[in-house]
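For this depiction, one protein chain was excluded, whereas all remaining protein chains were kept in their positions.
Chain nomenclature is as follows: A, B and C, assigned in order of appearance, with residue numbering initiated at 1 for each chain independently.
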Amino acid sequence: MWGRGTALILIDLQNDFCHVSGTASKRGKNLTDVQSAFKNMVRLVNVARKENISIIHAISEHSIWSQSPSGKERFGRQEQKDTLSYCQPGTWGANIYRPFEPKPNEKIVIKHRYSAFLHTNLELILRASQVNHIILLGLYTNVCIDSTAREGYMRDFNVTVPYDCVASDNKQKHEYALYLLQGTFADIVHSSTFIK
Amino acid sequence: MWGRGTALILIDLQNDFCHVSGTASKRGKNLTDVQSAFKNMVRLVNVARKENISIIHAISEHSIWSQSPSGKERFGRQEQKDTLSYCQPGTWGANIYRPFEPKPNEKIVIKHRYSAFLHTNLELILRASQVNHIILLGLYTNVCIDSTAREGYMRDFNVTVPYDCVASDNKQKHEYALYLLQGTFADIVHSSTFIK
Amino acid sequence: MWGRGTALILIDLQNDFCHVSGTASKRGKNLTDVQSAFKNMVRLVNVARKENISIIHAISEHSIWSQSPSGKERFGRQEQKDTLSYCQPGTWGANIYRPFEPKPNEKIVIKHRYSAFLHTNLELILRASQVNHIILLGLYTNVCIDSTAREGYMRDFNVTVPYDCVASDNKQKHEYALYLLQGTFADIVHSSTFIK
Partner (left out) sequence: MWGRGTALILIDLQNDFCHVSGTASKRGKNLTDVQSAFKNMVRLVNVARKENISIIHAISEHSIWSQSPSGKERFGRQEQKDTLSYCQPGTWGANIYRPFEPKPNEKIVIKHRYSAFLHTNLELILRASQVNHIILLGLYTNVCIDSTAREGYMRDFNVTVPYDCVASDNKQKHEYALYLLQGTFADIVHSSTFIK
């Protein structure tokens, strides 16, 4: 089910999104589904490590250097506080959540937008590794998973999303996103597909 | 509501997607919602023309030169016939649907993937025109509109999608896509917002 | 010497650059070297056609839609006249120079900057055709050939430039550019390498 040419990409598994003391939780986001999915994600990562699949951690970093003009405009209008930010470089919140701590032979890709492909080195890395199939897991199904899956497919990678290894703060959005991805941009499967 | 720096982008309004004799219709896709939206789209385009807003027609072209390896893999597995293709260069099906025929001062952007930004000159053109706000209309809400809206937002453009000027062959997917875009990637409004 | 996976890319072989009545000639550019190289280019194209090598015509189009802010700034300072422009879409000057007229199975790629890769569909097309080696010919060695060769190499293509099939309006710049490309970005060879 894996085969050469496959990479596992973990998306946004950082304290600010995952940990009860992180920004998401502090801002009142519901972590229930996110936390329920962790054990499935960990199991899949462990299998991939045993099988020597390439593992890439795509993580967010947000600072004044990368602040999107359109994001600033949108957040400004929505009167969102910017006193509490997500994933500022060098902070605890930006660190990868403990259960997903990278091994030395795994690669970290830093992203500043939702898609892990946009203005990053992800495509370069996948092509250098002769990967043509990516499996996405992490957060949130309807934002970064969805955007990365679409762009990956459009950049000519085969994309699989194991639905029990992705989650959102909103169950309905999670389900809608999987429904829209299925068949058009990605294969949506249960992670047991990859586990003998 | 428009202001300098706005462009109207028409997506995939070509015979193969719009016309009863086009590929979509011949393959049994439901054109009801698509055709109902045409009058709203035409009205919005006319207003934009009067206001001298930049108008860009982003259209699909599919041929052996641009065939996606991941698309080929996916379509192959789904046993889709490739005897009838969409928007082959030089065919009637690839032509822009009559009611949206471009004026000489409007720009055509050719795309080979769902997003109008990926591997095209769209961003270059928008920046050369000092556009920072794009309004998207056309087809399909959950595929090319959604993918273009996301990528546009992530490339730092403000994005508006008038919900009565986009449509899909599947009403549920249309609604899910708008729900997921709203507030995160785009402003979803009625086109009357732009019409005095 | 060719092998599967090779494409021949013709760059800027348009009337405005090649023809004695084109913009370059009218502005006093020296066409001597350019015109001397045509017969070598034609011979190489003919061989490629016989061998069924993929042939791509990368051509320039310049209009108000694609005008570079940095270019505008630079040309403004140099007090260059913009009354006579290069390769305006729809004009005779933008047409491909007669001896290089494309065959129906050849692909045209439109570019708005010097490099044929930047903000174009060239990389998408090369990957869809499983090309990993490109041979560049055309104009000018030190501008569009050089910029395309560099970017092609950095995008992981093997690049060959047959030195007798590229030319410039300035022999010294032609030679300097080949000297800088050689060994770092491209293989510089005589076109006879490709002709049995």
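Going forward, contacts are C-beta pairs under 8 Å (C-beta built on N, C-alpha and C of every residue); 3 or more make two chains touch, one makes a residue touch a chain.
Since this is a predicted model, take the numbers as computed values, not measurements.
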Given that one chain is not shown, which residue among C:Leu31, C:Leu180 or C:Ile195 touches it? C:Leu180
Among A:Ser66, A:Asn170 or A:Thr184, which residue is in touch with the absent chain? A:Ser66
Which listed residue, A:Val47, A:Ile125 or A:Val189, touches the chain dropped from view? A:Ile125
Determine which one of C:Gln35, C:Ser63 or C:Asn158 touches the chain that has been left out. C:Asn158
Identify the residues of chain C touching the omitted chain, counting contacts across the whole complex. 68-71, 73-74, 78, 113-115, 118, 132, 142-143, 146-147, 150-151, 153-159, 173, 176-177, 179-180, 183-184
Given the full complex, what residues of chain A touch the hidden partner chain? 64-69, 107, 110, 112-113, 119-121, 123-125, 127-129
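Just so we're on the same page, only the chains that are shown with their structure count from here on.
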Look at all chain centres (mean of CA atoms) and spot the one farthest from the centre of chain C. A
If you average the Cα atoms of chain B and of chain C to get two centres, how far apart are those centres in Å? 32
Rounded to the nearest whole Å, what is the centre-to-centre distance of chain A and chain B, using the mean of the C-alpha atoms as each centre? 27
Roughly how far is chain A from chain C, going centre to centre by Cα mean, in whole Å? 40
Set of chain A residues in contact with two or more other chains: 156
